[in-house]
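Excluded from the complex is one protein chain; the other protein chains are retained at their positions.
Let's turn to subunit A:
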């Protein structure tokens, strides 16, 4: 659009011309404003001062590096110092960090200050060119590529084209198959089973128990007498045989699991609570919970049905279980129904009973997979 005033003469036979009053349609870019010199450009004293400041910052850097070296050799890692506003900290970490920090900051600040005060500050203009290559260059590119295709006879020999395409399409398969095939074992039904089903066979499966396992405390690994569980108490519980139980008669129970300890614990961990039987709700869930429990003692999987964090926060007054990761809340009085949060399913209940010595045992394994949902869990 023209930014110049119109000076064309208008002929009388031309009809109506819309006038612009001699005013351009848009403002024009006024160009770079006049350069303003800095103090250091005009006064040698100011330039000298800037020089001293830059040198001072570089000297600070040298001092910082010296501080680092002294601190490295003077303090061992156990030394502690109290620093106002921070507290007791590792002397070595503090001084090494401060020394290194000053050593680096001194160089950086010095260089930037130097650039800002003494280096040229008159702006330079560089022209841009369109990113696009010229038509000639683009045409040449097409010619070269087409020529390559022609000379190699690629277009004339469909057999080569087809087989090469096939080979290129398939060559990554071996790598892919190797990786995907060998990364890990198939899950089979192992996600649906826990150590409450049987003793681990070392390959993800379980050998059924001959006698139902006892519930033992975590981490002491002591069996729990039903009569010792008072109303309002909570136990972190595992199947016996997972942790070593020094007092057990059976050799396997004495030693605990040698292999896959965390994996089993991650599926089999259970929370045991005793409620006053009248605290359970009069709902099908509440009744089932009592039936699967023993005199108000109930056991639930501790692994959240959302993404598998341990549901570890038990509110004694409301009988709510809360998962600390995403705040799913389960109501123990109603069979651990989800009353809040992102989980959908209740925590699976472990059916318990007592053996002839009065100790709590798992009457049956979990009836469903514990932990987070997956496609084939049912």
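The rule we apply is simple: contacts are C-beta pairs under 8 Å (C-beta built on N, C-alpha and C of every residue); 3 or more make two chains touch, one makes a residue touch a chain; residues count from 1.
Everything that follows uses one rule, which is that contacts and distances are computed from a predicted model.
Chemist: The chain that is not shown, which UniProt protein name from "Spore germination protein KA", "4Fe-4S dicluster domain-containing protein", "ABC-2 family transporter" or "Cytochrome bc1 complex cytochrome b subunit" does it carry?
Modeler: The chain we cannot see is, by its UniProt record, "Cytochrome bc1 complex cytochrome b subunit".
Chemist: Any idea which of A:23, A:136 or A:208 touches the chain not displayed?
Modeler: A:23
Chemist: Among A:198, A:232, A:296 or A:342, choose the residue that contacts the chain missing from this document, as touch is defined above.
Modeler: Only one listed residue reaches the unshown chain, and that is A:342.
Chemist: Who touches the missing chain here, A:232, A:285 or A:310?
Modeler: Candidates A:232, A:285 or A:310; residue touching the omitted chain: A:310.
Chemist: Using the definition of touch stated at the top, determine which of A:178, A:207 or A:327 touches the missing chain.
Modeler: Reading the full complex, the residue touching the unseen chain is A:327.
Chemist: Over the whole complex, note the residues of subunit A touching the chain we left out.
Modeler: Residues in contact with the chain left out: 20-21, 23-27, 29-33, 72, 76-78, 83, 86, 89-90, 92-98, 100-112, 114-116, 119-121, 123-128, 130-131, 180, 183-187, 190-191, 204, 218, 236, 238, 260, 262-263, 265-267, 269, 302-303, 306-310, 312-313, 324-328, 338, 340-345, 371-378.
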